[in-house]
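Before we start, here is the structure in question, set down as structure tokens.
Of the protein chains in this complex, one is absent; all others appear in place.
Residue numbering begins at 1 within each chain, and the chains themselves are lettered A and B in the order written.
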Amino acid sequence: MTSIARLEHVTYTYPGAPHAALCDVSLAIEPAEVILVLGGSGSGKSTLLRALNGLVPHFHGGTFAGRVTVDEFDTRTARPSDLARRVGLVFQDPESQAVMTTVEREIAFGLENLGVESTAITRLVEEALISLGLSRLRHAPLKELSGGELQKVALAAVIAAQPHLLLLDEPTSQLDPVSSEELLAAIRRLSEDTGATIMLAEHRVERCLHLATRVLFLEDGAVAVDATPQDFARWAVAGHRELLPPVARLFAKRLNGQAAAHAERGRLPMTVKDARHMLDLVEDAAPRRRAASAGTEPGDVVLEVRRLTVGYEGDEPLLEDVDLRLHRGELVALMGENGAGKSTLVRHFNGLLAPLRGELRLLGRDVGDLSVAEAALSCALLGQNPNDYFVRDTVAEEIDFTLAQLPVDDRRRRELAERIVRELDLTGLLERDPRALSGGERTRVALAAVTCGDPALVVLDEPTRGMDPAHKFELAATLRRWTRDGRCVVVVTHDVEFAARCASRVIVLGDGSFLADGPTAEVLNGSLFFSTQVNRLLHHALPGILHEDEVAWEVSPQ
Amino acid sequence: MSAPATPALPVVTGPHGGARDAVAEYPVAAARPRRGRLRVAPVARGLARRQPLAAAAFVAAVAFAAMVVVNPVQVAVLLAFILAVLALSGHLRDSLPYVRIAMAVGLFLAVLNPLFSRGGLDVLWETDLGPMTITVTVQGMVFGITTAMRLTAVILAFALLNVALDPDDQLGLLSRFSFRSGLVLSLASRLFPVLSNDAARIADAQRSRGLELDRGTRRQRAGARVPLLSALLTRSLERALDVAAAMEARGYGAARRSRWLHRRPWRAADAALAGGAALAAVAVLAGLLAGQTAYSFYPLLDDPRPQLLDAWWLVALAGLVVPAGIALRRGRR
Partner (left out) sequence: MRALHLDLGRLTLLALVGLAAILAAWATLDPGAVDWGTVSFALVLALVGLGIAAYGARATAASELSLVAALAALATASRVLFASLPNVKPVTFVVLVSGVALGSGPGFMVGATSALVSNLFFGQGPWTPWQMLAWGAVGAAGGLIGRGGRLPRRWELVVAGGLLALAFDWFVTLWMFLAYTARSWPAFVALYAQGLPFDLAHVAATCLFAGLFGVQAVTIVARFRVRTRVTFVGLEDAP
């Protein structure tokens, strides 16, 4: 079986970059494989994908050594436009991929470029729309589509050209869970129905590890692991547990101290279904609840909301008549489906939006009386896109920029600056350009820029989008530390695992009100949709258990 | 085919490119997530159902005639015709912003011209203003009203353009004119809503970190927004690169390029519209070059009636009215 694509000793450096993005990478890609590419930000995943369709080096420039062959084409001589017939690439940002203004024109654009004849284009556009369930959106203007729909359009546009190799660069990182699932399901269907070769770079390991036939893990531009999912999982147990799905981590704890056991008992589950099956097979140990650490008592009220009605003029209100109290020391996860009003609600906390009815009091003062800049002293809001916060050339200047707005003296400013740098571990990044940093670092810098004034309430809107697992763990730890120091933290998130790990209280929004509001262990326990993998597995036996740190394997007496 | 676009905000543009904008305060408009709820496109009516090229030719001919014609009665006839087409297309309400601005500027002209033009013999009122003498004459007044009507006719002709061709059609036409320039325009139209949202988000983000954007003098507020402009600039350039990478990944730049023709086939009504427009344009041009379109207001008003029987005028009217009647007929396309 001839390979679809091959990389031979590829070393590539972006122009002006200090380090190589790819170091001596050699790979062969066989037909019908589904390859999952993992790695932290900056590890070279994106570069690897772009090397396969010619963007590296022809679009980006730089220094390129080695050889990449796709079908019979050598990317040194073939340009991206030649390779577009054989290789398709779906990018990460739904908004920056489209060229045309309507869906059908967008799909036709690529086909026009390839010189496909007009009647054939009509048919291919139609079939691409049908296969991704987009028929009703045929004439829709792109500006009215959601992120998930835009990514489907991008995928449709790519598959319309019927490429042999389909590359996807973190396609779900900007999407909510439901849209992500739809996209991944579409990708799996493609693989099964057409036998297309797929290479998918992703962070959400728990969603796609079971789809893959092969896993590549990149570190600093080199391939650290190239194995089947099971072998990869076994490798990850040794030092990279954050890369495993939660149920795998749970079962990995059982392997502690044992050498890699033989096949059946040493297998790690990738899904809850797998895990349930394995639970039955495991005879020598059972999971038991670990002693939980006592929670902290909530402190003073930071934000009080009374009879709040939230929405836009002329539309149905998103929330009606809700009451809410937020206390110091709480870490609140705000969850709910897309469009339920979570982001809209939190934008009332600092005055960006005004309520239709009701009142909000921030540290006793009515938010309606304050300007947003004044409210920012007590309530910091970090939006979904950290890039929106960067207006200066270095991280240090960003922090100083915020501090310059504060009505305090220079000495206090210096204190606050040092404190935030320490708290968020930014010492090494102070002279760097914030835009040049990796995803997780950028979120940290944006968070520093917003919270350096020591506000009592910190709100984060979807901070974990596109974040690799290691950074998620760090962020969770930082937020917990802040609540212990007396702040109140609110996190709007879809990431149930993340919420389970750090939140003390969970509020679920939906249908105009709060569907649930209580301690994390209660709200996320036994839930139909908002529950963690570990909880789904164990909630009958061990109710209230949310993640594997709360579980210990007890060896059964033989 | 999606419906003709109406200006989404109560905007009144003008020659100064939006100097008189009445754009709604953005946070409310931009923050509303227009996601996943497609507005149902209303059924296209009247002129919008015709082929974009035919409709564009028609509007061009009408605008040309409106620009050239000076005879007050002829101008009035044209204006009435345009209003009738707008009304029969069911878009009279959508063109209200245009009517408003036409009336505003027209009123100004109707007042300005009589005050500052000379040569009429039937004086109504005279006064001295420093070194100048202001003479208001009957001829001046008729001139003023006629120029106001002429400008209104031209502006409403463009209203007709916006009604008959939605932005998508306009983009399509322009890309037939020049593929690459059409592509630039399409890209810019694609990126404009995205960057507008970016702008709103960036402003909110900076407010959230304590930057005061809403209080202070105008100069302070404008100056506070400069860092935002910088951030938006960088953002838009990054998006430009992403889009360019996506374009190349989709094969842009390959040697042989085809074009997707997915228009409805031309119907008789379309051909009539385009043919009539061409005929009318030629007739008007002929009249212009032959000097027959001229009409003098000074020193005495010409008799407007003889020009109504000029050949060029009658041919032009026929070329415009007859196909419009066919095009606006209700029923099947």
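Criterion: a contact is a pair of C-beta atoms (placed from the backbone, for glycine too) under 8 Å apart; a residue touches a chain by one contact, two chains touch by 3 or more.
As the structure is a prediction and not an experimental result, all values here were calculated from the model.
*Asks:* Among A:Gly39, A:Pro57 or A:Gly512, exactly one should touch the missing chain; which is it?
*Replies:* Selected residue, touching the omitted chain: A:Pro57.
*Asks:* Going by the contact rule already stated, which one of B:Gly90, B:Gly253 or B:Gly325 would touch the omitted chain in the full complex?
*Replies:* Of the listed residues, the one touching the omitted chain is B:Gly253.
*Asks:* So that we can see where the missing chain sits, which residues of chain B does it touch?
*Replies:* These residues of chain B touch the chain that is not shown: 5, 7-9, 11, 13-26, 30, 53, 63-64, 67-68, 70, 97-98, 105, 108-109, 112-113, 115-118, 132, 143, 147, 150-151, 154-155, 157-159, 161-162, 167, 170-171, 174, 176-192, 194-196, 198-200, 202-203, 214, 218-219, 221-223, 225-226, 228-230, 232-234, 236-237, 239-241, 243-244, 247-248, 252-253, 259, 261, 266, 285, 288-289, 291, 293-294.
The rule we apply is simple: only the chains that are shown with their structure count from here on.
*Asks:* Could you put a whole-Å number on the gap between the CA centroids of chain A and chain B?
*Replies:* Their C-alpha centroids are separated by 45 Å.
*Asks:* Given the complex with chain B, which residues does chain A contribute to the contact?
*Replies:* Its residues touching chain B are 50, 53-55, 58-59, 79-82, 84-85, 88-89, 91, 93, 95-102, 104-105, 108-118, 121-122, 125, 137, 139-147, 149, 157-158, 161, 312-313, 315, 338-339, 344, 347, 350, 352-353, 371-373, 376-377, 380-383, 385, 387-392, 401-402, 405-406, 435, 449-450, 453.
*Asks:* For chain B, which residues are in contact with chain A within the complex?
*Replies:* For this pair, the touching residues of chain B are 1-2, 27-28, 31-36, 38-39, 41, 167-168, 171, 183, 186-187, 189-190, 193-194, 198, 201-202, 204-215, 227-228, 230-231, 234-235, 238-239, 242-262.
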